[in-house]
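What follows is a short report on a single structure.
One protein chain omitted, others in place.
And then chain A:
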Amino acid sequence: MKLLKTLMTGAAALSLMATTASAEEMRIALVVKALGIGFFEAANKGAQEAAEELGDVEIIYTGPTDTTAEGQIEVINSLIAQRVDAIAISANDTDALVPTLKKAMDRGITVISWDSGVAPEGRQMQLNPSSSPLIGNMIIKLAADHLPDGGDVAVLSATTTSTNQNVWIEEMNKVAGDYPNVNVVATVYGDDLADKSYREAQGLMQTYPDLKAIIAPTSVGIVAAAQAVTDAGKIGEVNVTGLGLPSEMAGHVESGASESFAIWNPIDLGYSATMIAYHLAKGDATAEPGATIPIGRMGEVTLDENSEAAMADPFVYDASNVEEFSSIF
């Protein structure tokens, strides 16, 4: 830990010198899992937006052509040779990239990971798109927003042992008291299989004829539930919401089976990662547990004991924006 800290302060100091030496332009490399993936192209859009806002930043958007750790190692090595000021990476492997990223930090390059993280030794901080409490709150809020008079809602999860979903549902139940009108009547499991999820959604509608919403915090479940609601002719009666991808949900939002759903916004993520990399490289923020780093229009993030931070609430997609994002991811 101590070594890490010295390294990090050393890195910050060095990069500070580097920036003052090369004067105006700071070069931040946005390294993605692979080129040509809509999600990351969108993140790049956000990074460009941040660069424009900051003024003195050049974004190098790069990554391997396929999602391998080896490809990313090559890319990072070439970035080290180019002496960039900061690397913000969405990693293909938690551990494999650590030695290379350490080398980058030794050379005074600021290294952060975002989206898909790197082990703590290989980065200064990790930016998560959201956090379990934020997600748990968001999924019940989505249901409540379209239920002014309240009503019964049910959860359609993945498997009984899916860690992510279980944590989110637990967090949701913690804050359920804040939405007194919304009555969570059941949690069922579709095992992330389209047919079982469809059947479970059908079962929910039969068992609870007054059901007003189905919350599915899984991308397979939300699509299957929306289809089940459509086939049951209950569009407008039962609202399907939860976590899904715009490309997969566009049709169901258009049909009205889903009023809205949430997932991270890759544009915001790229924007925030760039902001953080900028402030760390500039030296006006440090990456240590408890530190707060400003991220422009997104506010600020606070690092936890593992130097990880959650960006924001999941972003809500509805009829007004799903079309635009469905071509992205």
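In this text, a contact is a pair of C-beta atoms (placed from the backbone, for glycine too) under 8 Å apart; a residue touches a chain by one contact, two chains touch by 3 or more; residues count from 1.
Criterion: contacts and distances are computed from a predicted model.
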Check your understanding: Name the absent chain by its UniProt protein name; which of "Phosphoenolpyruvate synthase", "Transglutaminase superfamily protein", "Ni/Fe-hydrogenase 2 b-type cytochrome subunit" or "Autoinducer 2 import system permease protein LsrC" is it?
Key -> "Autoinducer 2 import system permease protein LsrC"
Study note, to complete from the structure: The listed residue (A:Q165, A:Q227, A:S272 or A:S307) that touches the chain absent from the view is A:Q227
Revision key, fill the gap. Where A:E248, A:E288, A:D304 or A:D318 are the choices, the one touching the absent chain is A:E248
Review point. Which one touches the absent chain: A:D56, A:E170 or A:D195?
Key: A:D195
**Study point:** Absent chain, residues of chain A that touch it
**Key:** 160, 188-189, 193-196, 198-200, 202-204, 206-207, 223-224, 226-227, 231, 247-252, 254-255, 326
